[in-house]
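The structure's right below; bear with me while I get my questions together.
Here the complex is missing a single protein chain, while all its other protein chains stay put.
Chains: A, B and C, in written order; residue numbering restarts at 1 for each.
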Amino acid sequence: MSHAMDVLPYLVAAYVFLTGCYGLATSRHLIHAVGCLAVCQSATYILLLAVGYRAGGTAPVFSDIEPGSRPVVDPVVQALTLTDIVVGATVTALLLALVLQIAKRHGTVDPDELRELRG
Amino acid sequence: MHHLLPLLVAVPLLGAALPAAAGRRLPRAAVEITGFVVSGGTGALALLLLLNSTPPMTEWVGGWLPVGGQSVGIVVLGDGPALGMATLASLLTLAALAYSWRYFDAPPHGHTGAFTALMLLFQGAMCGFALAGDLFNAFVFFELMSVVAYALTGYRIDEARAVQGALTFGVVNSLGAYAMLMGIALLYARTGELGMSAIGRGLDAHGGPDALVLASFVLVMTGLLVKAATVPFHFWLPDAHAVAPTPVCMLLSGVMVELGVYGAWRVYGTVFAGPGGIPAADLTRALVTLGILTAAVGAVMCWYQRHIKRLLAYSTIAHTGLFLVGLGVLTPEGDDGIALYVVGHAAVKAALFACAGVLLDRFGSVDEHALHGRARSLRATGVMFAIGALGLAGLPPFGTGLGKSVAEEAAGGPLTVGYVLVSAITAGAVLRVTARVFLGLGPRPEDAEYETSGSGEEPETGGLLRRVPDTMTTVPAVLLAAALAVGVAPGFGDLVARSVNEAGSGGAHASAHWTAPGVLLGLAATALAVILAALAVTRPTWLAAPSWAAPLRRLQSGHVGDYVAWLLVGTTLLGALALPGVLGG
Amino acid sequence: MNRLRLWLLAVGGTGLAALLVAACLDLPRFGGRSHPYGDRAVHASLRRHIANTIASVNFDQRAYDTLGEMSILFAAVLGCVVLLRQTRDEHRAPPEPAEVARPVRRYALLVLPVALVTGLYVIAHGQLSPGGGFQGGVVAATALHLLYLGADYGALERVRPLGVYETTDALAVSSYVVLGLAGLLAGTAFLANTLLPYGTFNTLSSGGTVPLLNAAVGMEVAGAATVLLAHFLDQAVEIEDATEEEPGK
Partner (left out) sequence: MADAVIVVTLLLTAACATAAVTQRDPARQALVLSVLGVVLAALFTVLQAPDVGLSQLAVGSALTPLLIMLSVRKTRRRGRSKEDRE
């Protein structure tokens, strides 16, 4: 158990990333594709936070614990993940806006039926 | 002086935010003048800093100076290449804003400043990315650059193609960015640092490269090479650049793609070049292989386009391949040559897009076949288009020619032939367009089956203007003059070479100037381009698409799922190319 | 499904999977003790009297990243304004006021003020406890849209003058940049947190400029999320295009 535990979170992150890529490549609906991209991005959150975890550590917030009394997990990756989450939401919003316009202009949201921009 | 470095980001951001806050009541002219002043001022500041960049500057944002060699802050770099790219991006933004003065009409109701604000944000993002010395900070500005670019690409929402191209662009680039972030997380896990040079030191301290280093290298490079439109990550580029508004195309093709190449150079040189990183031989193998592939695919596809903006987009891909080859050989001369080449190429390519924009404005079409002979009256634009083509071929004394000749000498051997061929083919395609569209030479070519035509585009001005606005002819003229100046101005080449070598290349100094073989090769490429164009116009059947090119064109399917699959193949390819050194080490 | 794509996906996916798994096996084991940057960040945060280290990293040590992130949000708002604008062939049709079940209405109107206050509280305590500008901003913006559930679209549009939120968004970005520039003008560095006293540890006013930057981000996120949601609601509810207009035409 403990040995598998050493790498399990990383493997889950890799798995989530690849799953998202698979969904993105085989998607038949552009909104679904944007959702899959969000799945891909959640892999980055998992990886970042897994990298910063410290066994037995607590959250790096010192409002109710004495500084130095307990080990804390890495605050830097948490800050990075926060940034990443906001970035992800904005990208999703923009892409969805584009999908809406595609639905209007092409009359379809199936990538297989978009017959422009070839060759 | 170094305290001023973050201003290159802050000023355009403020310039974008303040008019947006006040912008609902402001007249259009006020917003546009603000745009000029801000982007021009930032450009001037970048130039000033560039002239003071010896010795290279660094700035710790927030004053978090390192204690005992370690800091908790973000470092911003102020060396020659960083400030050079920031200056290039700023000046080109200024040119694009000037170009869109009359050209770009129809701002969204109640949001007069939206286009200008987005352009300024784009400028700030490009400056921020160029100056980034911290890997996560580079990712943030990379994303900012991407987000603004998606919105700008899809700006003409009435156009079915524009929104499709923008979505493809968005999905592929975002996926690339997430791959890059995975790579950054892996590097952070190994070294516990985010500053590029700190990560480099951390990797070296850990010992030789292993699978972790390889994976992080591949993932980070994937993000950057997607931006640089390297084969097989390149599919999004023609789809996006062909449909974006022309002023935006000038920036996308002129600097954004090159920033991807610059990022790859910077990240390799700072993070992975040490003994704990990727061995030099592997990097050369990876970059030169991908570069050759990119240049070949770009040149072939460029030749067979009829949509003029798409043709120019493929020529950008071809030239990006040449940049990668030049950097991949890892010599100081190669770096110098590519730096000059990038500057010259940016000016030439932006000028060519600006000319294509005039066609779009006059005829509502950028289709080589449909416009056959119709643009005879646009003499000035035709002449500039032809001059731009010669610049693309690297005719001395254009800056592109100088950069190409230096890079050719650094690459040497069969790679030189590649440089000549690729620049000749792309320039030949542009000359062919000139001959058909502006001179009406040759018979009207026949339509092929699997291609994107350039007809039926919406003009980008609201209501047809009586004549071509002066700004739309002045801007390409100035840009072409700048491209010429890069090659002619005495000592400019050496100046660039010195500042590039100071920043990277391990302190070795090389000089960049015209040599006899370089001039001859430039002339040869130009002659070949002229011959190709003449053949294509007079004997269309001789150079018609051969059967082997058809599958290549079919790969460009416009399907976002295909592009994602190719992105995965690309990461695998990159990993395989860089694998031997890791196994041996 | 296209066969070539499946082959590419199989090859590329296998390659990337192999690469990632190999990399995972070389990573330091999960839960390890070595976090040099993290430890330094904790010390720096305590030196500046900021109880929540993450706020310190976001708004002080790596405030420059947050500037970029705010700009991304700002750019996305501008982008959505541009991309979801009403085109010539579209028109607005105010939706019929929908009948809302009384319990739903009561619930929504009850939760709305609570959620808004929670949002503001979360913003204000950013440098003390978990939460801050991002989280609070999103909560406040989403809370506002409970009105749609609780009352109807018209009520929502009345309390939500979009222009004000857009201006708030832009002003918040500007004030963040101006606070950064103030550091530069004071002779230290861009975004330097040296202007204000660091205050008493674990109080609302501790941490120098951190609470100010945090508030700016909170305003920005609330404004941006509201505008984004509003534009999507507009598309989903109000804007109709030619094909939707009259079925028989």
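A few points about this structure:
As a working rule, a residue touches a chain if its C-beta (ideal position, glycine included) is under 8 Å from a C-beta of that chain, and two chains touch if they have at least 3 such contacts.
All values reported here derive from a predicted model rather than from experimental measurement.
Note that the undisplayed chain, when the full complex is considered, contacts A, C. Within the full complex, the residue among C:V164, C:L185, C:L204 or C:A236 touching the omitted chain is C:A236. What chain C contributes to its contact with the hidden chain is residues 52, 54, 122, 130-132, 134-135, 138-139, 142, 145, 225, 228-229, 232-233, 235-236, 241, 243-244, 247-248. Listed here are the chain A residues that touch the chain not shown: 1-2, 5, 8-9, 12, 15-16, 19-20, 22-23, 27-29, 31-32, 34-36, 38-39, 42-43, 45-46, 49-50, 52-53, 55-61, 72-73, 78, 81-82, 85-86, 88-89, 92-93, 96, 99-100, 103-104, 107, 109.
Note that in this section only the chains that are shown with their structure count from here on.
For the pair chain B and chain C, the distance between mean C-alpha positions equals 31 Å.
Chain A and chain C have centres, each the mean of its CA atoms, that are 16 Å apart. Distance between chain A and chain B, defined via averaged C-alpha coordinates, is recorded as 28 Å. The multi-chain contact residues of chain C, meaning those touching 2 or more other chains, are 5, 9, 13, 16, 20, 25, 27, 35, 37-38, 41, 57, 62, 65, 69, 72, 75-76, 79-80, 83. Listed for chain B are residues 136, 140, 143, 147, 150-151, 154, 157-158, 163, 182, 186, 188-189, 194, 559, 561-562, 565, 568, each touching two or more other chains. Those residues of chain C lying in contact with chain B across their complex are 2, 4-5, 8-9, 11-16, 19-20, 22-23, 25-28, 34-38, 40-41, 44, 57, 60-65, 67-69, 71-72, 74-76, 78-83, 85-88, 163, 166-167, 169-171, 173-174, 177-178, 180-181, 183-184, 188-194.
On the side of chain A, the complex with chain C involves touching residues 5-11, 14, 17-18, 21-22, 25-26, 50-56, 59-63, 67, 71-80, 82-83, 85-87, 90-91, 93-94, 96-98, 100-101, 104.
Every residue of chain C that touches chain A in the complex is listed here, in rising order: 1, 5-6, 9, 13, 16-17, 20-21, 24-25, 27, 29-33, 35, 37-38, 41-42, 45-46, 51-54, 56-58, 62, 65-66, 69, 72-73, 75-76, 79-80, 83-84, 128-130, 134, 202, 221, 224, 228, 231-232, 235, 241.
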